[in-house]
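With one protein chain held back, the other chains of the complex are shown just where they sit.
We call the chains A and B, going by the order they appear; numbering starts again at 1 in every chain.
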Amino acid sequence: MSARAGPAAIQLSRIMRPDDANNAGNVHGGTILKMIEEAGAIISTRHCNSQAGEHCMAVLARVERTDFLSPMCIGEVAHVSAEITYTSKHSVEVQVNVLSENILTGVKRVTNRATLWYVPLSLKNVDKVLEVPPIQYASKELEEEGKKRYEEQKLERLVTKERNGHIIFPVINPEPYTVGYSQSSLIHLVGPSDCTLHSFVHGGVTMKLMDEVAGIVAARHCKTNIVTASVDAINFHEKIKKGCVITISGRMTFTSNKSMEIEVFVDADPFVDEPKERYRAASAFFTYVSLSKEGKTLPVPQLVVETEEEKQRFEEGKGRYLQMKAKRQAQMPPLTQQ
Amino acid sequence: MSARAGPAAIQLSRIMRPDDANNAGNVHGGTILKMIEEAGAIISTRHCNSQAGEHCMAVLARVERTDFLSPMCIGEVAHVSAEITYTSKHSVEVQVNVLSENILTGVKRVTNRATLWYVPLSLKNVDKVLEVPPIQYASKELEEEGKKRYEEQKLERLVTKERNGHIIFPVINPEPYTVGYSQSSLIHLVGPSDCTLHSFVHGGVTMKLMDEVAGIVAARHCKTNIVTASVDAINFHEKIKKGCVITISGRMTFTSNKSMEIEVFVDADPFVDEPKERYRAASAFFTYVSLSKEGKTLPVPQLVVETEEEKQRFEEGKGRYLQMKAKRQAQMPPLTQQ
Partner (left out) sequence: MSARAGPAAIQLSRIMRPDDANNAGNVHGGTILKMIEEAGAIISTRHCNSQAGEHCMAVLARVERTDFLSPMCIGEVAHVSAEITYTSKHSVEVQVNVLSENILTGVKRVTNRATLWYVPLSLKNVDKVLEVPPIQYASKELEEEGKKRYEEQKLERLVTKERNGHIIFPVINPEPYTVGYSQSSLIHLVGPSDCTLHSFVHGGVTMKLMDEVAGIVAARHCKTNIVTASVDAINFHEKIKKGCVITISGRMTFTSNKSMEIEVFVDADPFVDEPKERYRAASAFFTYVSLSKEGKTLPVPQLVVETEEEKQRFEEGKGRYLQMKAKRQAQMPPLTQQ
């Protein structure tokens, strides 16, 4: 996987501050997702402009499933390194590794590995997708593996599109542990620092808000210290422009003994000076676990499902949970320290 | 009013940045309210700790009605100056003036005048209100005027308490220009930088979020560039602790030809490790106007009221509007440059 095939890798590092973390001192998953995406955007924009021609910005199209392997804490340094591992005609695959470093003890831990897909959009005409300069692969096998990953994600993107009609309806006076009890939504007015040079929202900004809502849903459900355990693949269906109001809504779909799955929707409302209707910009499943003060995972109260739809979503969540469990047991990733 | 009676005045200054403003470059009312409150908190905390004894933080209890007299823009410097103008046994009155300075042209404008009431809470026991050291008044008249303001606000606080049962219910598929069409709510997880040294939310942080929601309601209603014109008196009924989730909800209550009134509620949910129920922490009325690209006020679409309750709230809003209009015509404040 570490092809070291593309142009020079990039590394972002930053000390984790109190504002990056929850009350227990654990850095929000969203903070890390935002740094991951910034690294990906830099390296893929740099690559896509490496040949003479029209200037472009690489825009996030998809993030593959991402696990949070160990928590990061306030005062630690996050090191985010990215490299390009595959290019198709119109897209760039970036692989990102995140390490936490405790600069007092010297201990380093791998906290994340992520794969992101970017598409280069012209700076002059943001609806125009430009061609991506090809990279050199260290071997024919690496190129073929990359192509396989490319085809797989293309297929999966079609599937999620179908889920996009879903709307989260408000519930009045919900019972504890029901879906309505913990469901939450927030609105955010898109400001200049949320945006790229073409005034569209950075994918990382959107993911940070998604994680924030998912975390509130999880905490409302189990009323303990919760942390992001993983994020399912996220597809970014449509760009979001500066000045939009975005609504990010989350609802719990499934609980196992020790985890909760939360579905999150992002809707954009280009309400000023725009003829466009509100539209679905992204959706995703976040998995959270509940932690004791000593950092051990706690049992999670079972989600109470009431309607037929809720039952169906619970079963689908269970499917994703079991599939992932099986996959993890099969792989057992070699998480040695780097 | 400018008694210069209390201890040394304080002045905060800061350049307005892109993130402080809307897309049209007008600084959010909430940014200014937050600066006003920070100045008030510093000067009153300093005063309350000026005598030997238990240490305390001054906590915002109430802001009197505040007008936004002229817009502030990105790149201008906001100067917020505060002085203590009255003290009762347990509270401090602070008066704040805000000037905008265009550092390129040298033009200064008065943008706000505000009056805030603070209460000193012990750092050791946050439920204990400490005594306020008395200030010296330049004349007996100034002291008596201060006492009158103190009694008036005390009375008004009782009245608003009664309004606090109101809840904003969600509406499915609302028609344009109805109350349900523009009503909005956001949630915010209280982080460390939102809080004072005793880990309670700064009043200014709450006001900034309130203004953000009110602004989104106003923009959804009229779909133009909108700016805060005034805020009615705000009472802070209960403190909000770090780690709470706060829900800020807004609904339109009244429209005149050129203004919109939005009612905003703040509810706190101390959901982690706390036996406390969700509670109402503050509420307020914000008035917004709609501006053209040249900065002129535009007509506002009439609010469509449907239920009896909405009609009643509309009439009440009209009452506040007419009262304020009469007051303003009677006073005609001498807005000379300072």
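One rule holds in what follows: a residue touches a chain if its C-beta (ideal position, glycine included) is under 8 Å from a C-beta of that chain, and two chains touch if they have at least 3 such contacts.
Bear in mind the structure is a predicted one, so any value in this text is a computation, not a measurement.
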Candidate in contact with the missing chain, chosen from A:70, A:139, A:193 or A:323: A:193
Those residues of chain A which, in the complete complex, touch the missing chain: 10-15, 17-19, 38, 41-42, 45-46, 49-50, 55-56, 74-75, 77, 101, 103-106, 123, 192-193, 195, 197
In chain B, positions touching the absent partner: 10-15, 17-19, 38, 41-42, 45-46, 49, 55-57, 74-75, 77, 103-106, 123, 192-193, 195, 197
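Note that in this section only the chains that are shown with their structure count from here on.
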Rounded Å distance, chain A centre to chain B centre (Cα mean): 36
